[in-house]
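A single protein chain has been omitted; all remaining protein chains appear in their positions.
This part shows chain A:
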Amino acid sequence: MHIYYFNICKRKLWLFSHNLNFEDENIDVKIGKVIEEESYSSQKKNYMIDNINIDYIKKNKTIHEIKKSNSFEEANIMQIKYYLYILKEYGLDDIKGILEYPKLYIRKEVHLDKNDDIIIEKQIDEIYKIINDKKIPNVIDNKICKKCAYYEYCYV
């Protein structure tokens, strides 16, 4: 989740990591949760490795990440890459990542590319910096804010 938020909004990452969430009331988040629970209820899901949540591992070779929409495609991809990266640290390097949008009938394969390790390590460093910073990052003033659960909190 941290990597995901990092790639969407650093302020969101800070709020989230300080337990400042209002997500329980946001309809998009609720829908997301329901999709996650309903779509693949027969599969084994939600493996916890090193505090990360992996939607499920099928025949132990593929990890799936299920998302509602592809509007944060970059962040979605980075999130899977991060899982692949962690699994690789555990010695599992022939795992495939699949990004799924059940609502859109899209699935996408995601691999760890050559430079990804470096990119991810750099992001992790930055994430720690942001989280440990006493000051909350500024509002990003982007059009995505309108749909964000923090909109009122950020802009009031």
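Here, contacts are C-beta pairs under 8 Å (C-beta built on N, C-alpha and C of every residue); 3 or more make two chains touch, one makes a residue touch a chain; residues count from 1.
Criterion: contacts and distances are computed from a predicted model.
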Chain left out of the displayed complex - its UniProt protein name, from "Na(+)/H(+) antiporter subunit F", "NADH-quinone oxidoreductase subunit F", "Iron ABC transporter permease" or "CRISPR-associated endonuclease Cas1": "CRISPR-associated endonuclease Cas1"
Sole residue of A:94, A:113 or A:152 that reaches the chain not shown, by the stated touch rule: A:152
Absent-chain contact - pick from A:20, A:106 or A:144: A:20
Contact set of chain A toward the excluded chain (per top definition): 18-22, 24-25, 134-136, 151-153, 155-156
